[in-house]
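Shown here: the complex without one of its protein chains, the others still in place.
Right after this comes subunit A.
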């Protein structure tokens, strides 16, 4: 069910939501949180799709804030709110979705539109799929939220962004480049569950412009208190982690982006599935816990500058060079699974309007 509202207000949108719910005969509200997605015209499709998928696991009210400040002075002076209300079923996920288009001056007052539309008492999560404010917790929308999700991998200079995140970190902040490494971290942790040994050094090998590599290196530095080296490879994403121990090297190697090989001294080599997850899966993981993520805080706060300069090259993987080259652009969000979506996101990038 879709309702289009032109030149509207938050209270009219609320009325539309209540009416739509009543019309569909299910007045009970089982939604557990409000997810605010702040994006622009070019990127909202992908973001909404991922959020919709995630809402199957976490039924939520999804508010997509599309900012259209306009270019000409006349457009900028205008202030108009258009909304599209989508309810239940179909591709929209399990909750309610409201697409909010903020024209002109209103684009910088998203807060006033969003506040009346939040679910009563339920937690609020804000997600900036691309450019997040410098200080997410200081942002007016960010202040409403228990959880603020950014994505360093989607920015121009991911490593610099990480440094910025560490300066402005506030409880509740999280970054998708951190979410992406949960499977790596859990396999490494379980490898050390099985092998109790002292680790003298570590190495993380991954693609360039992939902040997950840095975050994983920082996490290892922080937890193991040993120097961790970064090695640049052609990807995709992170390709290997090596931990030096007295008996030899613990090595988790994922050359092709799905099946990794775990080598532990004194134990047989084993395969571990480490597939690259979709944005929807990442968001679903983020929504699972809404309390501050102390582990992320400790890792990101360590600071990129504490890592040694990356070493080029890594171990040669000739056959991968081409694949790596074609996806090496800055819009390649590191670990994201782009199956079937890459064409879309590339074209939408061109059509995007700068939010500021």
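Methods note: contacts are C-beta pairs under 8 Å (C-beta built on N, C-alpha and C of every residue); 3 or more make two chains touch, one makes a residue touch a chain; residues count from 1.
Quick note on the criterion: contacts and distances are computed from a predicted model.
K.L.:
Which of the following is the UniProt-recorded protein name of the chain this complex doesn't show: "LuxR family two component transcriptional regulator", "Sulfate transporter subunit", "ATP synthase protein I" or "Glucose-6-phosphate 1-dehydrogenase"?
P.N.:
So the chain that does not appear here would be "Glucose-6-phosphate 1-dehydrogenase", according to UniProt.
K.L.:
Touching the left-out chain: which of A:57, A:82, A:208 or A:249?
P.N.:
Checking the options A:57, A:82, A:208 or A:249, the one contacting the hidden chain is A:57.
K.L.:
Mind pulling the subunit A residues that touch the left-out chain?
P.N.:
Missing-chain contacts on subunit A: residues 28, 30-32, 56-59, 94, 182-183, 185-194, 196, 199, 220, 223-225, 258-259, 262, 264, 267-268, 270-275, 285, 289, 291, 293-295.
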